[in-house]
Structure formats: structure tokens, C-alpha cells
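This is the structure I have questions about; it appears just below.
For this depiction, one protein chain was excluded, whereas all remaining protein chains were kept in their positions.
Just so it is clear, A and B label the chains in written order, and each chain counts residues from 1 on its own.
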Amino acid sequence: MENVILEVKNLSKTYSGITVLNEVSFDLRAGEVHALVGENGAGKSTMIKIIAGVEKPDEGGEIYINGSRATRLTAAKSIQMGVTVIYQDISLFPNLTVAENISIEKNKSMIVNRSEMKRIAQEALDTMGVKLDLDAKLGDISIGKQQLVAIARAITFKSKVIVMDEPTAALSSAEVDMLYNIIRAVKAQGIGIIYISHKLDEIFTVADRISILRDGKMVACDDASAFDNQKLINLMVGRELRFIPMRNEEEASDETIFEVRNMTCEPFFRNVSFQLKKHEILGLTGLVGAGRSELAHAIFGLMKPHSGEIFIHGEKVVVKSPEDAILKGIGYLPEDRRKQGLFHGHSMTCNISAVTLSKHLNRIKLISRKKELKTASDYINKLSIRPNLPSTMSTLGPASINVENMSGGNQQKALFSRWLETGPKVLIVDEPTCGIDVGAKLEIHKLLRQLAKNGVAVILISSDLPEILAISDRILVMCKGTVVDETVAGEATQEGVLEKGLMGSGREIG
Amino acid sequence: MTTFKSVAKSKTREIILIAVIIAIGIVVSFLSESFLNLRNLTNILNNNAIIGIMAIGMMIIIVTGNIDVSVGAQFAVCAMVSAAYVKMTGGTNPLLTFLISILTGIVLGMINGFFVAKFNIPAIVVTLGTLSIIRGALLLITNGKWISDLKGPFIKIANYRVGTLTFSVYVWFLVIIVTYLILYRTRTGRNIVAVGGNKNAAERIGISQSSVYMFSFGYMGALSGIASTLYVSKLAIAQPTAGMGIEMKLIAAAVLGGTVFSGGIASIFGTFLGSLLFGLIENALVLTKVPVYWQSLATGVVLIAAVVSSAYQAGGLHAGGKRSVKGGRQNDKTK
Partner (left out) sequence: MTKLNKIANNNELTLTFFALLLFIGFSFASPYFFRLGNLMQVTAQLVELGLMTLAMSASIISGGMDLSIGAMTSLCTVLLATFMGSMEMPMGTAILMTLAISMLCGMLNGFLCGYLKINSMLATLGTQALFTGLGLVISKGVTIQCLNERFFFFGQGRIGGQLPFQTVILIVTAVFSIILISKSKWGRHVYLIGSSSKVAQFAGINYEWNIMLVYVFSAIMSFICAIVITSRISGGRADVADPLVLQSVSAAVFGGISITGGAGNITGAIIGVIVFTLVSNGMNMMGASQFLQQIIIGSILLLVLMLRQIAKKRQ
């Protein structure tokens, strides 16, 4: 094969008896984008960590970078040999400037030369065709721009291989397009890219080749043209699965159960009004930064709006704090599962009961462990939370397991349980299926549908357009803090929504 | 674009501190005639060099995201070691005294660094342990006895004046300059800031966290060595209880100067001003004949005012009325 710059042979990895990677082989050619797909827990991140030198593989596997065998990789050695990983959390330094971040490893001498540093940074940005303020503190610029800085840094490392782990997870559509252009520019320089993503349309846009991991095994590897959506999903999941549009069979009634009137919270959003009818799911979409999450925060009392009114079942409610919002029947499942949702280091039970402790008290107002456990196991059964754990841990039962040891899908279900237990009248779910596998995604969609059927006002915030189109009844598109469009789902198309969301937003990045 | 406004914004803390220092100065100069003369003002510098030098070290440690509460004990060991050496040799070789003391400090600091880096134990716990061990060992070995009656050229050094400033103050300035160069002009310094800013990111590009920790604790030790030798030279005695409780003062000076507790943000000039402010308060109370026991109260009020003002500063960033979602110490422990 021509120009193979990275080759992995028979790589295996076991964690305390569980095989996470099983004899995986993989190769990457110069100037190609090779997408690596698979459900959560399929072994993608483990494989990346091994290539990046963060984890050690089991005996027997071989890694060749640029033709030379890499043994005993460390993080530094891996970078030196030409592999750079751009992690999901970006992994840059918020307290350093853009220039410092880009050229951090370039300056090999003991003495730091500031002008040289800027020159290197500028050069890297020029190759990408991007303009950024070199002296800006990284923490002060948008996530999208930070992503660009990460790529620029990889270029200064003289990397032959760049690994992008869910690079678009926090990007708006405009920024995603921008990223595509940069990927093309980077490819043209002969750099190979390993592209990890859950979003299939993205993969078909950028990838030249696609490899599919399932349960730690490589199940397929071929040119991108050899796959289509359905085939990819089948290979990933190992069973037939389709993204079926789900709508309520019964007619949406005319009864308005939730309404927001003229809500404004500068500088995030202004004059937002909408209504939610019984049995409906309201889809709320738009670019990241359009004010969607902030709108949810304002409704949930995390943030004080400057003006605006909220009505639940026709009654006006004033929300003073999240605590107050919960009392009044509003629930919010936050965007960032790891940083806003889960209490790490605590059990499933404790995570599920966190909001509803008052319901789990005994006669003398102390927490009743029995009641808590019962609630937790009820939800574990009802939402089929299936921990995939070694036998030593499962003796405890899923309710006592630390949430950190759960897969993304199960964690998300635990958060759903937390909010279902509050018996919400209004439930706002913010990117509920971000970064979780296809199977769990479908289950969550079904759950949302079920909630709407039971009369809960469900607001679904999502950047995933196919998802929005498939399960919401009405779609609200936000752009730069205002609602620019409201359509009935049946009439909306992906392109239409996208266009509305982009309208007037310009392409500011770069 | 670096406009005046953006400079002003990034240096708010220093500007506020200077304003407070000037304001206190004006008030005190009305209350006491002996305040506003060169001799008194330079005395404030002279008297605070020792604290000031160590505060710089504490700042570096805080920048890496750690803390060192064992510095007082470190300081005492170094002081005793240099005093013992001076007693033995008659104080004829000041340079060697400094070197021995610095070396002692580095070794003690590196022990802290070793535990923090290799065993991944939070620095506050490690240094609590070493505080107890080092102080205990020193008291056990010396049996609590002081070393006094030091003689020789050595004891003239700390107060040796060039112009109106003492040698100690020049050492302080030198430490500030060297620290500045290390922090902003060397790889080591940049690594310190990087590790303080994002530990994981640093590890992923191969910046060794251990060596950053070892360096910062070692540097603190070296500065303890320098400061304690100046102390011995100044007072011509050393006692095993020297420097007790000094750690709180150092942390306060660094923090008053704008060093952020969670790491990553350094302020050398601010730390200098912070140490100076404490010295100024002390001086002002002495001159206005306020009983000495009011000092702690005044320090407390200033410290609380400083942290409250910085809380408002941080709060001001969320103009949209967004409730700031930050909390106490180390609250984002998501892995």
C-alpha cells in the first residue's frame, strides 16, 4: 500500500480481565481522512489513547509510525513521532495566549523567544487560512476558535497523523463547515487524519475510508463510497436499526400547557415567545451560541431574565431559582452530562434521588435508604439501564454502582430517571443524545415520545437535525438570540431548518 | 490590539492595590508626622524583604495549583542550619552560609514535591504532614534551644545599606527579577503556567507534571533558604520556632496580589504589592500608636475586603445577570 503513515497490528487491551480491544489492525495513509466509528464502548477511545501513548497496550500488538516500530510509547514520544490527538475537551491552556498555545512544544530551547513563538503560530494559522488574534487569552475565545487553535498546534508539531475525537461536538454548523475546509487544507499537506464521530452525515462528508469497531473488534474497513447510512448503522450495532420518525398517533390537542411570552435576557436572547400544546414535543434548534441553552437556563431559574413571563397550564409562574423551578414542575436535563449532570463518585441511586430527597425521607425526616433504593431499581428496570460490568462489580447490583463506571447511554438514562421522579409538568432536555450510542438514542427518543403522550410538555434542544426532524412536532429555530422560524415538523426539511438557522449569522469564524 | 483599556483590565488587581496603598499612605501621613519620610518608607521595604521573598515562592506554588503550609518549618530548619554554620565558623564566609541554607531548603522543598508528584497526594495534605515532621524533628534535635551570640561579618550583611535600602531589599528585588525571567522567559516557567492552567492538557503533550512540581517546591525551598539566612543575619539569632504561622501570611500576600487559588494565573508584581501592603499596615499601626494587638484585626479586614472586591470583579463578567456557577475549592472534578 502506498504511503502508509500509521499502522497498527493486532492491538489488544484488557482492563482487569475485560477485553476492550481485541486484535485490532488499522492503517492510515498520507493525505487521507480515515473515519473510525462505533458505538460507545466499542473501543475507539482506548485505541486512540494507545496510539497517543497515554495507555499501554497488551503484549503482542505492534504500532508503526512512519514505518518505524514504536515501542513503549509515552505521550511525549508519540507527539515526537508525529501523532497528535485533538481530544474532545480540546486540551489547551485557557490561561495562555493563542500564540503560546500553538507553539507550546515548538520552542525546544530553555529560553522562550516571544517573537519567534508568534511567528510559528502565525505560520501555522496561515497554512490553515485562518485569522486569529494571537495575543488573545485562549479562555476568552469561542470553543470553535479553540478547536482551530488545537489544529494549528498539531500542525506546528509537524504531525503526520492528526486524530480528531468528536471535533464537532461543540461546534455550530458554520463552524463545522469551516472545519471541513481546514481538514481539506491539512489533507493537502500529506497529513493523515483519523476522524472519530457519532454523526454519520459528517462522516460521509469528510471521510475517504471508514473503519468500524464493534465490541473491541474491527468489523469492517473500506472506502467511504462502499457504505451507506443504513449499512454503517447495521455494522455498528450489529442489528437492524432505523431512525424512524416518531410522532404521536393521536391528534395534538388545542390545549396549551406551557407558554413563554416575550422573554429577554441580554445579551443571550431577546423577545422569545412560544407555546406548547398537549402531547407535543417542541424542537428547539439553531447554532451553538444562538441562545438555546441560555433560554432553558432562564426558564429553569439558573439565570434571571430581564423580562418575560412563563405560563404553565395557563397559570403564570415566576421562577426564582432552580429549586423553585422544580417545585413548580419544571425540569431541565443539562447539556453537559459530565460537568452539569452527574455527581461523579456517587452511586446510581444517589444520582437518581438527588433532586427528590424530600420524597425519600422516613418518619423522622432522615433519608430512607430503602425508599431510595426502591426508586432507583424501579427506574433501572423501567428504562432498562444495563450496566456492562465485570462480574466482581455487578454483585452489588446496578443501583449501587458508581456512575463513573456506566456508559454514556446509561448515565443519560440515570439523569432522565432523576427528572422523571420529580414528576415534571415541563421537561427541557438539552442535547439528550449527544455522544451516546445509536441504540440508547432510540430508547431515549421513545421515552420522550412517551412523556409527551402522558401530557408532559417536552422541549427538545438539539443540534442534531435528523433527530429534531424525526421526533419533534413543531420546530423552533433560533439565531443570534431571536426565534427566526417556527415550523410544523412534517413540513420542515433539514436544508430549510439549516438555512433559517444560518440566516444573518454570517460566517464569523476566521 | 493592546489598548490602554485592556491593559487596565488585566492589571485591575495591581491598580487597586496601588490605590489602596496610596490611600492608606495619605491617611497615615496625616495621623503621624514620622510616616512620610524616606527613612520610614524605606524601612517598610527593609522590614518586609524576608516575607516578600518567601511570598514569591508561595505564589509560584499556587500557580501550579498546589499549596505549601510547611514553609514555616522549612524556614526554621534553614535558619538553624545557617546559624549553626555561622556559630561554627565565626561567620567569616557569608556566601557559603547562603549556599548551605539554600541547599537545605531545596532538599526540604523537593521532599514535598516528591510526595505531591509521585503519589498524587494533594499538596495541602503532604505539607501538613511534612510540617509536623520537620518542625517536630527540628525541636527534637535542638531540644528547643536557640542559637544566639552570632558574630562575624555575616551578621552585618542583611542590614548593610547601599543608599537607603538594605542588602535584604536588593535580594528581594533580585528574586523578583529572576522569578520574572524564569516564569516568562524560560520553558520551565511556561510549563509551570501550563500545568497550573490545565494539568491534563500538559500531560498529553508530554510536559512533565512531576518536574514542574519538583521545581516549584524546590524553588520555594531555595527562597526559604535565602530568606532565613537574611533573617539570621539580621537578628543574629535563630530559634527552632522561627517562622511559625508564616505560611498564612505568605498565602495572604500572594492572594492579595491576584494569584488565583485554582492555579494558572501568576502575579509577581501583585505579590510584591501584597507583601508591601501588610508591611504598610503594620508600620501605620506602630506609628499611630495603636496597640500591637489591633494588627491582626486590620489585616483581617483588609484581606476580607480584598477577596470580596475580587469576587465582585469576577461577578462583573456575567453582565447578563447569569448566576455564576462557580463554587468553593476545586469543584469541577469531572474526569
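The definition used in the following text is that contacts are C-beta pairs under 8 Å (C-beta built on N, C-alpha and C of every residue); 3 or more make two chains touch, one makes a residue touch a chain.
Please read all numbers here as calculations on a predicted model, not as lab measurements.
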item: Shown chains touched by the chain that is not drawn here; value: A, B
item: Hidden-chain contact residue, picked from the options A:Ala30, A:Val219, A:Val355 or A:Ala470; value: A:Val355
item: Which residue of B:Val27, B:Leu96 or B:Val301 touches the chain not shown here; value: B:Val301
item: Where the missing chain touches subunit A, by residue; value: 302, 321-323, 325-326, 332, 334, 339-346, 350, 354-355, 357-358, 361, 365-367, 392, 395, 418
item: Positions on subunit B where the hidden chain makes contact; value: 69, 115, 119-122, 124-126, 128-133, 135-137, 139-140, 245, 248, 251-252, 255, 261-262, 291-301, 303-304, 306-308, 310-311, 323-334
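Following the convention adopted for this analysis, only the chains that are shown with their structure count from here on.
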item: Subunit A - residues contacting subunit B, complex; value: 52, 54, 74-77, 79-80, 85, 87, 89-96, 100, 104-105, 107, 109-112, 133, 135, 265-268, 294, 297, 302-306, 338-339, 342, 344-345, 404
item: Contacting residues of subunit B [partner subunit A, same complex]; value: 1-2, 184-190, 193-194, 196-198, 200-207, 264-265, 319-323, 325, 332-335
